[in-house]
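I have a structure I would like to understand better, so I am pasting it below and will then ask my questions one at a time.
Missing here: one protein chain of the complex. Every other protein chain is in place.
And now, subunit A:
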Amino acid sequence: MALQDELTKIQTDTLAQIAAVQDLSGLNDIRVQVLGKKGALTGVLRGMKDLTPEERPKVGSFANTVRDALTAAIEDRHAALAAAALQAKLAKETIDVTLPGRPIHRGTEHVLDQVMDEVEQLFMGMGYQVVDGPEVETEHYNFEMLNVPKDHPARDMQDTFYITPDVLLRSQTSPVQARTLEKHDFSKGPLKMISPGRVYRRDTDDATHSHQFHQVEGLVIDKHITMADLKGTLEVLAKHIFGADRKIRLRPSYFPFTEPSVEIDVSWGQTAGSDDVTSKDNGWVEVLGAGMVHPNVLKSAGVDADVYGGFAFGLGPDRFAMLKYGIEDIRNFYLNDQRFLTQFEQED
């Protein structure tokens, strides 16, 4: 048989074997048997030395074609078998993707802190400094400096825990106002502050009263602060905490340290712009107290009340959280039932 016929036969036979082989090791065997150093093709090519110089290039060229064809066929077959093998492997690796993921422990911030953070964030964005003050206060700062002299009937409004006749647990965060006013250097610019913190009152704990709760005090003093500024600021606050569709209204009230004094209601249970008021609260819920700082408070702190003035407000994070999330018992905040705490897991 001529060399060319042999080569053709090798090609035909080998292609048939390649097509038939079902695994990668079998394919490798074929490659070694045919294309390897001791393989069939190599063996045939050894016969080249007996060819005439004219025949040699032709046969050589033909041999290369066969080699290339077989190599290509082996590579294709290899790729196909490898893909099938991978497919089979992956099929075996299939898992139940509905099994639960491994939990990563993450705690939940207390809902009161969440509310206070929200308030802080808003006011810091408007350039208010966050100021802390002592929880054990003096009568001087808790009352006197805030225009509540001894025997003032307003002291009845907030029954206070005393340590001595002059020292008490602060019943409000307002003393921080007085302390900050006293220290502030107005030649360096206006005073804009908020003061979040814990306060105490002689209340018997029940669903709506707690002997311990929280307040955030706010104060802005400059030369041109108006009641319209107070209204605008509290509107921003109400929308930030309770939703962009909220409206506020101011109602006259009384606090010894502000004049005029107002209570702020936020629209509730009614859609913005609608006059259809159906809720039992007439569509409004009281959320905070505020007013223009009483001149006596400024004077007590050594601030010239003819030149400087401004507004103050005080809000209750406990009340805010109760309203915002529909919490019915204030004691929940301080008993720390883990099931209560963790329900407030949310993006911050």
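Worth a mention:
Note that in this section a contact is a pair of C-beta atoms (placed from the backbone, for glycine too) under 8 Å apart; a residue touches a chain by one contact, two chains touch by 3 or more; residues count from 1.
By definition in this document, contacts and distances are computed from a predicted model.
Taken from the listed names "Sulfurtransferase complex subunit TusC", "Phenylalanine--tRNA ligase beta subunit", "ABC transporter ATP-binding protein" or "Transketolase", the protein name that UniProt assigns to the chain not shown is "Phenylalanine--tRNA ligase beta subunit".
Between the chain not shown and the residues A:Gln4, A:Asn28 or A:Thr108, the one that touches is A:Thr108. Of the listed positions A:Val21, A:Leu41 or A:Ile225, the one in contact with the omitted chain in the full complex is A:Ile225. Interface residues of subunit A facing the missing partner chain: 99-100, 102-110, 112-113, 123-130, 132, 134-136, 138, 151, 153-154, 156-157, 161-164, 166-167, 169, 189-190, 192, 198, 200, 202, 204, 211-212, 220, 222, 224-229, 231-233, 235-236, 249-254, 259-263, 282, 292, 294-295, 309-310, 333-339, 341-342.
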